[in-house]
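The complex appears here minus one protein chain, its other protein chains still in place.
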Amino acid sequence: MVKQFKRRIFLVLEAKEHKQTLSRVCEYFLIFLILSNTVAVCIESIEQIFETYEVWFIIFNRFSVGVFTLEYILRVWSCTTLEKYRHPIWGRLRYMLTPLAIIDLIAFLPFYLPFTNADLRSIKLFGLTRFLQLLKLGRYSRGIKILGQVIRLRQEELILTLNIVIFLLISSATLIYFVEHEAQPDQFPNIPAAMWWGIITLTTVGYGDVYPITPLGKILGGILALLGIGLFALPAGLIASGFTEVITSNKKFPQTPDPRVCPHCGKPLDQLPNNQTHVRN
Amino acid sequence: MVKQFKRRIFLVLEAKEHKQTLSRVCEYFLIFLILSNTVAVCIESIEQIFETYEVWFIIFNRFSVGVFTLEYILRVWSCTTLEKYRHPIWGRLRYMLTPLAIIDLIAFLPFYLPFTNADLRSIKLFGLTRFLQLLKLGRYSRGIKILGQVIRLRQEELILTLNIVIFLLISSATLIYFVEHEAQPDQFPNIPAAMWWGIITLTTVGYGDVYPITPLGKILGGILALLGIGLFALPAGLIASGFTEVITSNKKFPQTPDPRVCPHCGKPLDQLPNNQTHVRN
Amino acid sequence: MVKQFKRRIFLVLEAKEHKQTLSRVCEYFLIFLILSNTVAVCIESIEQIFETYEVWFIIFNRFSVGVFTLEYILRVWSCTTLEKYRHPIWGRLRYMLTPLAIIDLIAFLPFYLPFTNADLRSIKLFGLTRFLQLLKLGRYSRGIKILGQVIRLRQEELILTLNIVIFLLISSATLIYFVEHEAQPDQFPNIPAAMWWGIITLTTVGYGDVYPITPLGKILGGILALLGIGLFALPAGLIASGFTEVITSNKKFPQTPDPRVCPHCGKPLDQLPNNQTHVRN
Partner (left out) sequence: MVKQFKRRIFLVLEAKEHKQTLSRVCEYFLIFLILSNTVAVCIESIEQIFETYEVWFIIFNRFSVGVFTLEYILRVWSCTTLEKYRHPIWGRLRYMLTPLAIIDLIAFLPFYLPFTNADLRSIKLFGLTRFLQLLKLGRYSRGIKILGQVIRLRQEELILTLNIVIFLLISSATLIYFVEHEAQPDQFPNIPAAMWWGIITLTTVGYGDVYPITPLGKILGGILALLGIGLFALPAGLIASGFTEVITSNKKFPQTPDPRVCPHCGKPLDQLPNNQTHVRN
């Protein structure tokens, strides 16, 4: 009986393929709660709004923490439904160490620490924590999943281009430092400070807080800016082309659940004694 | 007789396929009037020019409003020529609720409101209204039509990348807020304000009105700028590639009017009793 | 005899296919002279250098003007060698109205005007004229020729995207003007001034001399910046892809002179009585 109920809970929380009504309601409610919390963190930071509606923000926060705690407990409790987290202790521990479970935990844990009170500083500290809740969306957002696929697909090229970018950044910063340090000791006090100039110039952001003023520095800066738009655009181009590639291949081969394989654990169904009940119940 | 005349008016205003001389003259006159109004709105905003030529601007404005009113009335009157707006009342009402008809209406309606006089404030208010006339060009401009096709073609990918862009923007703003708020409470007073920094940095515009000054903020800003050029360029890349795709496919398969289908209502001609006269007359 | 000599001059100046030693020497000398003049215009503008070496700059200028005048006269005199400029008067007049011949003329003509003296103002005025000499390089530079081919190839798309760019620019400027004019009457005095903000923001240059300060203006500016990078990059993308296309097709099908066609006038050789002498001599 309990096992049946646990399995039900598990399917509601995790089994996206089944798309039962309850599972969908639960998913949309959690997405809505995460987005509401993100919006709350944003507008809480506006001091006069926070001071006026402080009580409501705290109530909403406690409600969210309650829901996320319940969600976490239910996930950990029901994860043993999966074959790979079968063991009641070690299975659950292993589940708790998966990245998504860790994010889930960090998103609400600090609010149970003893020093939690409603003063502005601690709320701010928690603001950063609550912001991590956004990462929980990774479980639901297709965009972020595809981005993950793209990064994995282009992994090698991204590392290669990042090497070039870092190489160019260090070279630019060192050269501009030796050229401009004498003329502007306040703006280019040392090489790490010159790197700020380098990255803001080579990404073509160009705030204008630091820029070369000597003729040699301007020539160097101009050449580096010209080089920069070529080389700093490499990772951008790789991600963009990878993105199109992943979406196109997803359209061609949509991820249909393979009928011969269990959608939960990935094991072939015909090797299991009873393919209806191999999810332990 | 009246029906013949109405059908004539309708064909002059809408039927682009026929390309009669009158239809073309009418089209070019309306395009010219819209463009003139746009130019007028632009140079009216220069105070000394407006004060010198105030009378002429008002005359030109009244003339344009008159023409646009007439155009609107004729369109609504003659729209019953089309099979789908056949009913004299409900058909016309449905036509009046199409986006293009609403834009047509808004573009001249405010000038008939009672408080309309020639003082600068109301002219300005109407300037914004008259600017909407630019959208009327959507009926004629091929560029904007293709842009519409591109957005529909890449709809899914654009929503996905916009998700990523918004996710990165909120994350950047929240992180920079927690890092820089202490050091620059005036520049980063709250997270929505930090989003202004975020969007101006991640699009690489970089005005330089707000930028991080703490070492941690600079490191964070540098990493975000590097990420930003990769991810914020995604929608740009998708639109650019979609644009090329749409133009190429338009060149290969130019939209020839299908001879077996009525160019006005889209119904097959052979199912109609008399294919010359199925447009009600 | 004279005709033989004229034909010789013509081939030296124009006939790039023959690549005789004299033709090459002449070509390289003219390219060198144009580039020297460009460099001279640049460093003349540095006042202390100009004052010190004024005499040399004037001598070099007069020498160049002399050479360019001679080149122009020889080109006009010998152009009758070509079949299509055959007529001694009308042919030469038609040659003088080709774009390259006009540029040639403008590049030296002002220096023969009576008020020419060596004061700084007139030199500056001529600086702009002499800068036009750079355009003479169009006759020799392969890069600029390919750019011309790309623009012709993508003509239609470029006009379409320029329409979109101008539409977005006018819309942005009008909207930001109505939003920011009240708050910053000095920065956004009228819509044409707001267009400066628009183009500097939408190209992501972002000098930071003008930027929105009201919350509504910042939201609008942020959305426009995001849109801008997508739409303002369209012409860039079209030119880039066209460039690659043109270079690739040039590599595959190098422009070999068609042996059945006269390399000068493009007429089929076998329709001429004597294909060696159809260039009139």
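Order as written gives the chain letters A, B and C; numbering starts at 1 within each chain.
The rule we apply is simple: a contact is a pair of C-beta atoms (placed from the backbone, for glycine too) under 8 Å apart; a residue touches a chain by one contact, two chains touch by 3 or more.
Fair warning: this is a prediction, and the values are worked out from it, not measured in the lab.
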Requested in this report: Kindly state which of the options B:Gly208, B:Gly222 or B:Pro235 is in contact with the chain not pictured.
Outcome: B:Gly208
Query raised in the report: Which of A:Glu27, A:Glu54, A:Glu83 or A:Glu157 sits in contact with the chain that's absent?
Result: A:Glu157
Report summary line: Full-complex touch with the removed chain, picking from C:Val165, C:Val179 or C:Ala225, is C:Val165
Report task. Based on the whole complex, identify which of C:Leu33, C:Cys79, C:Ala107 or C:Met195 touches the chain you can't see. Result -> C:Met195
Requested in this report: Pick out the residues on subunit C that sit against the missing chain.
Outcome: 38, 41-43, 45-47, 124, 127-128, 131, 134, 137, 141-144, 146-147, 165, 195-196, 199-200, 203-209, 232-233, 235-236, 239-240, 243-244, 247
Requested in this report: Over the whole complex, note the residues of subunit A touching the chain we left out.
Outcome: 156-157, 159-161, 163-164, 167, 170-171, 173-175, 177-178, 189-192, 201, 204-208, 211, 218, 221-222, 225-226, 228-231, 233-234, 237-238, 241
Requested in this report: Would you write out the residues of subunit B that touch the absent chain, in ascending order?
Outcome: 204-208
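The rule is simple: only the chains that are shown with their structure count from here on.
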Query - Cα superposition of subunit A on its sequence copy subunit B - rotation in ° rounded to nearest 5 - result: 90
Query - Farthest-lying chain, centroid of Cα atoms versus that of subunit C - result: A
**Report entry** Core chain by centroid distance, with centroids computed from Cα atoms only
**Finding:** B
Report task. Please compute the C-alpha centroid of subunit A, do the same for subunit B, then give the distance between them in whole Å. Result -> 35
**Report entry** subunit A and subunit C: spacing of chain centres that average the CA atoms, whole Å
**Finding:** 50
Report task. For subunit C, jot down the residues that touch at least 2 other chains. Result -> 204-208
